[in-house]
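With one protein chain withheld, the remaining protein chains of the complex are depicted in position.
Here the chain labels run A and B in written order, and each chain numbers its own residues starting at 1.
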Amino acid sequence: MDAVLEERGGRRGPAPVRDLEGYRAATRARGELTAYVGMLVFLASWAMLFGGLFFAYALVRGRAPVWPPVGDPRLPLVLPGVNTAVIALSSGALQSALRSLRRGRPSPVAGALALAAGLGALFLALQVAVWIGVHRQGLVPSGGPYGSVFYALTSFHALHVLVGLVALAWLAVRASRGAYGAMRHVAVRLWAMYWHFVGAIWLVLYATVYLL
Amino acid sequence: MSALRRMAGAAAVLVAAAVRADPRPERGFGLPHDASLDGHRIDWLIHFTIVALGIVFLAVLGMLVYAAVRHRGAHVAAYDHGNTRKSALVVLGCVGIVVLVVDGNLFGHAVEDLNEHFWNFSKAEADPRAVRIEVNAHQWAWTVRYPGPDGRFNTADDIVETNGLHVPLGVPVILQLASTDVIHSLYLPNFRVKQDAVPGSITRLWFQGQEPGDFELACAQHCGPNHYKMRAVLSVMEPAAYAQWFADAQADARRGYDPDDAEAHWGWDWKRF
Partner (left out) sequence: MATHPAHLGHPDLQPIHPAPTSFARRYVFSLDHKVIAQQFLWAGLIFLLVGGTLAMLIRWQWAFPYRQVPVLGPLFLRSTGGVIGPANYQNIFTMHGLIMIFFAITPVLIGTFGNFLIPLQIGARDMAFPLLNMLSFWFFLVSQLLVIASFLVALGPAGAGWTGYPPLSTNIGMPGLGQTLVVLALFFTGVASTMGAINYITTVIRLRAPGMTYMRLPLTIWGLWFTAVLNALFVPVLGSAALLLFLDRTFGTQFFIAGAAAVRGGGDPIMYQHLFWIFGHPEVYILILPAWGIVGDVVSFFARKPAYWYKGSVYAMATVTVLSGVVYGHHMFVTGMSPLLGQGFMLLTLLISAPAMLLVFNWMFTVWRGSIRFTTPMLFALGTVFVFGLGGLTGLFLGDISLDLYLHDTMFVVGHFHFTMAAASFLGTMTGLYFWFPKIFGKRLDERLGKAHFWITVVGLTLVFGGQLLAGYAGQQRRLFDPFQYTFIQGLRGLNRWTSYFAFALFAGQFLFIWNFLRTVFGRAEAAGQNPWEVTTLEWTNTTSPPPYHDFDVIPEVRRGPHEFANPAVKEALGRDWIGQAEEMPEPPASEAGAAKA
């Protein structure tokens, strides 16, 4: 300990950094990996929340003698199917933005991010259309277990889409101002993890609520 | 006319309650008096476990107290990380013994107690003398329904009683429970049994009274402000007394029956599980 203090001229504190560029890069790399680990834990938590909701859905459906219950309208398949394509394309756009960033070509990034956000908005618009449609056919949240499950799952998922698309739009704005580069795009990667997660939840939802 | 009939029925119940003896109080801190066929199994298991765990607890406590006294202060501590294989096996051995003896005993007895006795509904249902009663738990009283001579529930000859349950001595009594509002729980301390009454489902419970007398029936699941008053009295009766009660109650039921009172027909076909 004394030898180290001596080297620093008696000052407390870490030794002065000699290779500042390398230090900054190493710190950033370490910080980025930390951010990804944190994001993974966050998504695991969120998966458990959706897991609880899907578990509830399974229990509700398991105890119903027939599903959908007698008197409840059937859910549409086309619009939600389109939505599946929309959200898949959106994830694709986001991935292409990431690829451009990694290859050091910043110009298509803002456009790709804006496209991803726009497709997200389209998803929401179509989801609203589905809600209006089934509502007209008499499916309401308070009308029994079928309506309860449908509206709870789809609206909770839609809320997550909304959060994601706002974030993507903001990222697109920042990208258009040149905020991201090959070595500086943690935020984009983090939100990409989130957005793909939301898409994966949609796949499960589409399969279990609409198809099955 | 129907209102008068209802009042007559209520008056009959009140009179019956007045002449009915109250359950006798318990003394001391022990388990409540056991009036059931199978309750002694639970009593035995509780007491065995108390003794076994008491020995374990006192042994560990004894070691801690001894260590506290013997190994305090100026004493030099032993340099032992306890990370040798032998140390690990000693600890695992201690744990293993307790788990095998106590946990194993608990598990084995519970499986037997449940499958052969407390949850052995096939045995109870198979008994030709078995009495079946439907219970409607609601805020904040117990309403019970006995099938009349036709043996079916929700028919004109059913006997319906509130906060009282009459059963004959020495035969299986099978209860099916339902609730119209919130979750309640039927608890018979003197029979060591309990079962929730859940809205939207039918649950069940069975017991057999081995001595005549009045025993308390309590609600054991918080169900609102008056949860504490949701008390009923179970009367286990000698065959003759029971027959007399049944006949009288039957007569009242016939007189009090009102086909237009939809709320009173809360019964259901006896559920086959």
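Please note the rule applied: contacts are C-beta pairs under 8 Å (C-beta built on N, C-alpha and C of every residue); 3 or more make two chains touch, one makes a residue touch a chain.
On a predicted model such as this, the values are computed, not experimentally measured, just so you know.
> When the complex is taken as a whole, what residues of chain B touch the one chain not shown?
Those residues of chain B that touch the unshown chain are 22-32, 41-42, 45-46, 49, 53, 56-57, 60-61, 63-64, 67-68, 71-83, 87-88, 90-92, 94-95, 98-99, 102-103, 106-107, 109-111, 113-115, 118-119, 179-183, 185, 187, 189-190, 192-196, 198-201, 203-204, 216, 218-229, 231.
> Residues of chain A in contact with the chain that isn't shown?
4, 12-15, 17, 19, 22-23, 26-27, 29-30, 33-34, 37-38, 41-42, 44-46, 48-53, 55-56, 59-60, 63-64, 69, 71-72, 141-149, 151-152, 156
Simple rule for what comes next: only the chains that are shown with their structure count from here on.
> If you average the CA atoms of chain A and of chain B, how many Å lie between those two points?
For chain A versus chain B, the centre distance works out to 50 Å.
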